[in-house]
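What you see is the complex with one protein chain gone and the rest in place.
Just so it is clear, A and B label the chains in written order, and each chain counts residues from 1 on its own.
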Amino acid sequence: MKKLVAVVLVLCVVSGALFAGGAQEGKDELVVGTSAGFRTFEYREMGEVTGFDIDLMKAIGEEMGREIVVRDMDFDALIEAVSTGTIDVVAAGMTITDERKERVDFTEAYFVADQAALVREGSDLNLNSPSDLNSSDLTIGVQNDTTGAFWVDENASNAKIQKYGKYIETIQDLENRNLDVIVLDKPVAEAFEKNRPTEMIFVIPTDEAYGLAVKKGSPMLDDLNSALKKVKNSDTWDALIKEYFGS
Amino acid sequence: MEDLGQFLLYSAIAVGKGALVTIVVTVASLLLGFVLAVPLSIGRTYGNRPIQFLIQLYEGFFRGTPHIVTLFIFYFGLRHVGELFGNPAFQIAIPPFPAAVLALGITSSAYQSLIFRSSIQAISRDQYNAARSLGMGRWQAILTIVFVQALRLSIPGLTNEATIVLKDSPITYLVAIPEMLTQARGIIDSAMGKVFFEVLIPVSLIYFGLFVLSNKLFEMLDEKLKIPGFELERR
Partner (left out) sequence: MGSENILTVKDLVKEFGDNRVLDKISFTVKRGEVVVIIGPSGTGKSTLLRCINSLTPPDEGRVWLDDREITDKHSNINQIRQDIGFVFQHFALFNHLSALGNVEVGLYKVKKMTREAARKKAIEELTRVGLQDHMEKFPAELSGGQQQRVGIARSLAMDPKIMMFDEPTSALDPELTGEVLTVMKDLAQAGMTMVVVSHEIGFARAVADRIVFMEEGNIVEDGPPEEILKNAKKARTREFLHKITELYGE
């Protein structure tokens, strides 16, 4: 009996230690929120979250003299999380939009992209331009709370629209024939096109810019912007672009 | 896939890390639940009216509230607690791991308390009376004679509770805990969805393996603490 008590106590102490380790949200740490599953920008490899956004934030963190801590959550939870201070900054390929600007502040843009339409390879839908998407015969899949979702809500409201937490879920349903087409950021569409039996049929020019998001009125904004500027002008930036986007 | 071997290795590492996190979260939550449930069950059985009432409220709330909701309260909700008092700047900010363990652990304590209470009640009152008649104080009798036996009776219930917490652990992905299911989704993602069941089935098997392991451990504990010839108080 006494041995049992001892074992329980030891386990408690060990857990307590792990607990405490996590309990310090170090003042020097920069908590970065992201949503793994956005190919090349953030994804999981060997169990860790990595990608363009992560490496970018590491470089920015270095400039700011702070270590980053990455928290992986659902995309649509990120804005709420940064607004309450659960995370310090969002780095998740998040497009700068006016609606979002009402809830968060963005840094200068660090990447420009368009949306694209993705279908199953060999599907015969005769869709040639964005306006063709506005058809009640179509079921369109999007990731919730993304600019792709907003675009579809506005421009393809006749179609049946299904919203998902992560992109991979849309791909699954596309292949299951539960969806006809997916609207998503072009870089991700290109990645999927290379690896799955899918086809990017056209680009929806939206000229979106990705920015890093912080709480409205956050004093960190200026520091982030200057760090971002420094990184963009450095060799690190070129190396990143080369590593993740080829050319 | 260019290199199947590499993919398998990377995936195994990812799932391995996830499994470790799952185990730590589960064990820590069960322990927290245990440590809280002991005083709760004793207080509810032997305490005065006000104490019993408070504990009843606690148990009712955490048993009656969906575990995801509890999790949200600890991680997101408490950051808004200042707004209740008109001071929005005041937050109780709990990082993911403590928030997850607190939520799962406190919830588990409400269930474990019930398990201990029913075991305590299964112990004949004369055990307590015999202890008191030897001159033991109230609490000495309760703790060293009654509760000790109640714990042994509780092992089946605790075995079940361990399984429940293990199966609850994936909800912690919502608060950014990289447990096994998160890792599985990450792998599916990295493979651009080329694999799905190939990942989920091994992961399910690992969850099952953890379940079997947990049961085995409790079985061994039960065996070790067995009282020769004794099942349940017959009278």
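Just so it is clear, a contact is a pair of C-beta atoms (placed from the backbone, for glycine too) under 8 Å apart; a residue touches a chain by one contact, two chains touch by 3 or more.
Just so we're clear, the structure is a prediction, and the values are computed from it rather than from any experiment.
J.: Using the touch definition from the header, name the shown chains in contact with the chain that isn't displayed.
T.: B
J.: Looking at B:35, B:54 or B:148, which residue reaches the missing chain?
T.: B:148
J.: Hey, which of B:130, B:201 or B:217 is the one touching the hidden chain?
T.: Of the listed residues, the one touching the omitted chain is B:130.
J.: Just name the one of B:5, B:64 or B:229 that touches the chain not displayed here.
T.: Going through B:5, B:64 or B:229 one by one, B:229 is the residue touching the chain not shown.
J.: I need the residue numbers on chain B that touch the omitted chain, in ascending order.
T.: Counting only chain B, the missing chain is touched by 124, 126-127, 129-137, 140, 144-145, 148-149, 152, 227-230, 233, 235.
The working rule: only the chains that are shown with their structure count from here on.
J.: Quick check on the complex: what are the chain B residues that touch chain A?
T.: Residues of chain B touching chain A: 10, 13-18, 24, 27-28, 31-32, 34-35, 75-76, 79-80, 91, 93-98, 101, 148, 174-176, 178, 182-183, 185-194, 196, 221, 225.
J.: Touching residues of chain A toward chain B in the complex: what are they?
T.: 1, 4, 8, 11-12, 15, 18-19, 22-25, 33, 36-37, 39, 43-49, 71-74, 77, 80-81, 84-86, 166-168, 171-172, 175, 191-192, 195-196
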